[in-house]
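Below you'll find the structure I mean.
Every protein chain except one is present and positioned as in the full complex.
Naming follows writing order (A, B and C), and every chain is counted from residue 1.
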Amino acid sequence: MGTVKQVIGGLDAGFVTTKFNDLLAWAQKYSLFQYPFVTACCGMEFMAVAGPRYDMARFGAEAPRFSPRQADLLWVVGTISQRQAPALRRIYEQMAEPKWVLAFGTCASCGGFYDNYTTVPGIDKIIPVDVFVPGCPPRPEAVFDGLMLLQEKIQTGKKGPLVVPPAHLPKLAQLRQKGSTVDFGTAEIQRLEAERGEDVKLLEPGDGEG
Amino acid sequence: MSKKIIDRLQKDHGDAVEETSDFRGDHEARVKAKSWKKVALWLRDDLQMDHLIDLTAVDYPEREPEEPRFEMKLFVRSTKTNERIRLATRVGDGEKIDSLVEVWRGANWAEREVFDMFGIPFEGHPDLRRILMYEEFEGFPLRKDYPIDRTQPLVAYRKVEGTDKLPPFGPDEGQPWGRIDWQKRLDGEEVQVSPSIGVQSGDRKALSTGPEHGE
Amino acid sequence: MEPHYEALEDENTLELPSEPMRLNMGPSHPAMHGTIRMVLELDGESIVDVDIQPGYLHRGFEKSCERGTWNQVFPYADRLNYVSPMLNNVGFALAVEKLIGLEIPERGTYYRTILGELARISDHLTCNGASAMELGAFTPFLWLIKVRDWIWDIQEQETGARLTHSFGRIGGMAAPPTDGFKESVLAIFDEIDHAMMESEALLLKNRIFLDRTQNIGNLSQEHAIAMGCTGIILRSTGVDYDVRKAYPYMFYDRFDFDVPVGHDGDNYDRFICRFEEIRQSMSIIRQALEQMPKSGPVSCDDVRYVYPDKSDVYNTIEGTIAHFKLVMEGLKPPPGEVYSFTEGGNGELGFYIVSDGSGTPYRVRCRPPCWYNLQACRDMLLGDMIADIIPTFGSINMIGGECDR
Partner (left out) sequence: MPTFKLDGQEIPFEPGDTIIRAAWRQGIEIPHYCWHPGLSIAANCRMCLVEIKSGRQMALPILEWDAKKKEYVNATKPKLQPACQIQAQEDMEVESKSDNALKAQETTQEFLLLNHPVDCPICDQAGECKLQDYWLTSQKKLKRKKTEPVHKPKGVRFGPTIVYDAERCIMCTRCIRFVDEVANDPVLDMRERGNTNEIVLSPGRELDNDYTLMTEHVCPVGALTSRDFRFKARVWFLKSQPGVCTGCATGCNTWVDYDPRYQRVYRLRPRDNEDVNQYWMCDDGMLTYHAFHEDRIVAGRVFAQGRVNEVPRDQALAAAAQVIGKAEKGKLAVVLSAQHSSEDNFVLGQLAAEHLGADRFYLTGKPDWRGDEILRHTDQNPNRNGAKAVSPTAPEPMSRLVSDIEAGEVTAVISLGPATELTEAELAPIQNLASQGAGAASHVNLTANAGPLTSAASVVVPVTSVAESSGTFVNADGIAQQFKKAVQAPGGIQPAWHTLVEIGKMLGWEIDLARLGDVRAAMPKALPAAAEEAAPAPA
């Protein structure tokens, strides 16, 4: 719960003090009411995300609201064509503050490989985006990464869009990555570099070359 | 697809048939554009070709001006005899062709799509509107000379920093030997499309020529 | 097509004659699956006329195909009917193989059949689950999605992707079956049966469900045929047209299976036909698993069209050249045009391809079953109530990617 200022009488006594904004953010991030703007293939994965196995309810984001006025999280799930763009724009404008946008899948993020006359190259050309979830379609795990990034963003009030980092990327590379969303601190980086250093073997002159 | 139908067509409408072919067992008959609807009706009534499968077109811009540019394709089958046939005809740019909606109601959307994508107008179609693209869209996307990456946004794009494409993306996205630039090809400027097709100059092939930037 | 005023002429309607009202559903409506717009002409609650406007998910499939090489079409084909991607994969591969005249090994064909039927099952599960959910029955949706996820697990184990596999290749498949393939497939069949039985138990005795599906969204046989409907929509009206039976491709003539047909072409028939087809697909898969050779290649060995082994590519110059030519220029089918059609998730999925002999397709036309099925939706809706749009549209199983391409 945000930054706990002071605990009076121990947690068993059951009340803590904190900043109001933190409390509000904490409440908001666990009760996201979503508007699923489902257009294309990613919708199938979206079903899986909402389905029993992956169960989005765990994140307090399961309740769909099909009226933009009641929703505060806009899932843009799938390709947005030039013809669809006005509708998306309209719906975004109808949502009430505070509102967040999650670009679900590559098409929503950048247009994907539909680089042609009819597809919008990424919804951030139309509306501001808070979290990009790459993948064609993204695995449910990636979607939850994105959801947690969003919650982190809501809590910390981070600025600017966040991107779910690829799973296979080595941790070191992730940390080094510009605009990395997780900060393990320099100590961690040094530790990993040390690890990396060990298994790198220097070629003796003459090695490998016949 | 069946040979019998081609033979009957030759017999009953020999004057209308321009050319028949059977490539890989697909029997096709190309008829004159003016007898397009007549043959279609005959197919439906005399041959019980009641099941409309598909109707589409192909663009051959290089045929002009000697030959009409577009080739319409009609796929029909009979629920009684299970026979199939592919009917074709050639339409020039801007020429009208009879609509088949009265023959098979299913042709309605198919013809709207052909009109939308190729700009072939249909005579006697109940409501000939764009169906896949929006009304504001100019040009016909599936024509060869419509550049694939020419967008016509309805909503003005936001200004986002650093989202424009950088090399190796951009004009050719690293497509080997580049994309076919139909506009240049039609202007007769393009020397070669890819090493596989095109003129042989001297000893080594020319690579495909690039876009002329303005001037 | 003249509007339908039957509701007004009816004597017994107690409603006062009222001004027809225009109502706009979609393009972003929970029941319109996000990509369809319906402009309704309403009289009270009954539908007088409806203008269905597709095209909100037009992604330029056909134009994009004219850009890359033949093998680069597969990812696009995957995303046509994204509920059963493997069927599109196989369909396109068969089309190009017909153009070239390629024969692929038996094992590959069986492999294609099994993966394709699995995709068909997941397609029907999704459709029925979703349409049940849209009628308020959320539980069947959860059950069916659960088993669909198990099917996806098998697809992932085989192809590496849950949904969009891009696993087909011209002249075969990307990889042979994994070791535990047969066992893992057979393992989930009982689960699927179980889930379907439970869902049926919940729905088929449920007054609400029956009232909202039986005799709702009727489609007459003549209309269905004239509209070019195929697949479930056509079969639900009593026409037994299934490409797998009518024009057997691959090895479908070696399997013993039935084609379920409906009686009066309403939502209920479509729902039942889907469940029955799932059972038929499972029996096909059982037979195919038995007949499938235990070993052998899944791709043919013509190096002009099929990628050579990596060991050849790395160790012999011929392999390297073959790989280079296939990747950089793409395989080059002979010039010509063919139309090849298979039974997709929603009906006859046809690919009409034109080749000019180069490494790039000259034209790839996909004959989308949804396109024609959705066209018939108007006939189903006229005269019904506005609330009937939800089950009717759901039972058509319109897939935007395939319909609008």
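Just so it is clear, a residue touches a chain if its C-beta (ideal position, glycine included) is under 8 Å from a C-beta of that chain, and two chains touch if they have at least 3 such contacts.
Since we're looking at a predicted model, the values are computed, not measured.
K.L.:
One chain is left out of this view; which of C:G26, C:G228, C:G319 or C:P368 touches it in the full complex?
P.N.:
From the options C:G26, C:G228, C:G319 or C:P368, the contact with the absent chain belongs to C:G319.
K.L.:
Residue-wise, where is subunit C in contact with the chain that is not depicted?
P.N.:
Touch with the absent chain occurs at residues 303-304, 308, 312, 314-322, 324-325, 328.
FYI, only the chains that are shown with their structure count from here on.
K.L.:
With chains as vertices and touches as edges, which is it: line, ring, star, complete or other?
P.N.:
Topology of touching chains reads as complete, every chain touching all others.
K.L.:
Which chain is most remote from subunit C in terms of Cα centres?
P.N.:
So the farthest one, by centre of C-alpha atoms, is A.
K.L.:
I'd like the Å distance between the centres of subunit A and subunit B, where a centre is the mean of that chain's Cα atoms.
P.N.:
Here subunit A and subunit B have centroids separated by 43 Å.
K.L.:
If you average the CA atoms of subunit B and of subunit C, how far apart do the two points sit, in angstrom?
P.N.:
Here subunit B and subunit C have centroids separated by 24 Å.
K.L.:
Specify, in ascending order, the residues of subunit B that touch 2 or more different other chains.
P.N.:
Only 133-134, 141, 146, 148 qualify.
K.L.:
Which residues does subunit C have that touch at least 2 chains other than itself?
P.N.:
55, 58, 60, 63-64
K.L.:
Touching residues of subunit A toward subunit B in the complex: what are they?
P.N.:
82-83, 85-86, 89, 110, 115-118, 120-122, 124-128
K.L.:
What residues of subunit C sit close enough to touch subunit B in their complex?
P.N.:
Residues of subunit C touching subunit B: 1, 53-55, 58, 60, 62-64, 66-68, 98-99, 101, 223, 225-229, 239, 241, 246-247, 328-329, 332, 336-339, 341, 348, 350, 352, 354, 356-360, 362-363, 365, 367, 371-372, 375, 404-405.
K.L.:
So in the complex, the part of subunit C that touches subunit A is made up of which residues?
P.N.:
My answer: residues 27-30, 33-35, 55-60, 63-64, 75-76, 79, 82-83, 126, 130, 142, 145-146, 148-149, 152, 162-164, 400-401.
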